[in-house]
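Sharing a structure, written as structure tokens. Questions coming.
As you look at this complex, bear in mind that one protein chain is not there, while each of the others sits in place.
Showing chain A:
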Amino acid sequence: MSGMMDAVCEQLDDTVLQMFQVLEDIYDQQDKLEQAMKDGFLAMSRARYLLGVKWVSVDQILDADFSSKYRTLTDTSLADEVSTLEAVESSLKTSEIDKLSLFELSQDTTDVRSDQKVEQAEIKKTDADKQTSLRKRHTDNSGPDKNKTKEDIDETNESKKNTTISKNSKKHDDDDEENPPKKESSSNSLSLFGILTPQPLRTSQKHFEGGVSIAVSLADLKLKLSLLQCRYKRLSEQKLSLLSDEQ
């Protein structure tokens, strides 16, 4: 019995020490996040001064389409979203909480890439169709194709512009295929604020990207703190029950 009590007390002490360490890390990370955000806001203000207030505002983002560049990866011990903290804590061993990284930041490019692949595949198909149809038009200028001759002239005159028997979307797809970097940049959130963005806006983006990684580590630390609290509570109750048994 005394052996069990000693073990429980030792675990309690370890838990308290871990909690204080995690608290210290949280305060440290909060200061870093605050500083990163301050630097980001300052750079954003400079960008507003250069571009104008309208161009760095909510209006640019409300109706825009964009996808996230960063996502969080969560540990499988948090697999069931409905799990309570107590359930998660009881499934972890004593030394695991300290070493566990419950949230991690990942750069998510898969959705962009898969969308690009699909779009490029569609573009290739439409290009192949156009090439065959162009060839057909060039070789057969009489009859029903007479109506298309003006379009043929336009196409030959305009370099790298393929029009317009097809829909406008295909035209835009062709332009995008010729300049793939434009597509990649459309997934960059800077493109929401114009094509030629000033350096302060890029600086602001860097600061906030740093802020995102700090925020993820903070979420990780706060979750660890909550798990340690659950552990402390459980061990305290165990200690009280042992004390009452002794009496």
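The definition used in the following text is that a residue touches a chain if its C-beta (ideal position, glycine included) is under 8 Å from a C-beta of that chain, and two chains touch if they have at least 3 such contacts; residues count from 1.
Rule of thumb we're sticking to: contacts and distances are computed from a predicted model.
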Checklist line | Among "NOP14 nucleolar protein homolog (yeast)", "V-type proton ATPase subunit F", "Molybdopterin synthase catalytic subunit" or "Thiamin pyrophosphokinase thiamin-binding domain-containing protein", UniProt-listed name of the chain not shown | finding: "V-type proton ATPase subunit F"
Next item on the list: Sort through A:Met4, A:Leu17 or A:Leu73 and give me the one touching the missing partner chain.
Entry: A:Leu73
Note to self: Using the document's contact rule, name the residues of chain A that touch the chain not shown here.
What the structure shows: 19, 23, 26-27, 30, 33-34, 37, 40-41, 44, 56-58, 61-62, 64-76, 78-79, 81-85, 88, 100-104, 106, 108, 189-190, 192, 201, 204-205, 207-209, 211-212, 215-216, 218-219, 222-223, 225-227, 229, 232-233, 236
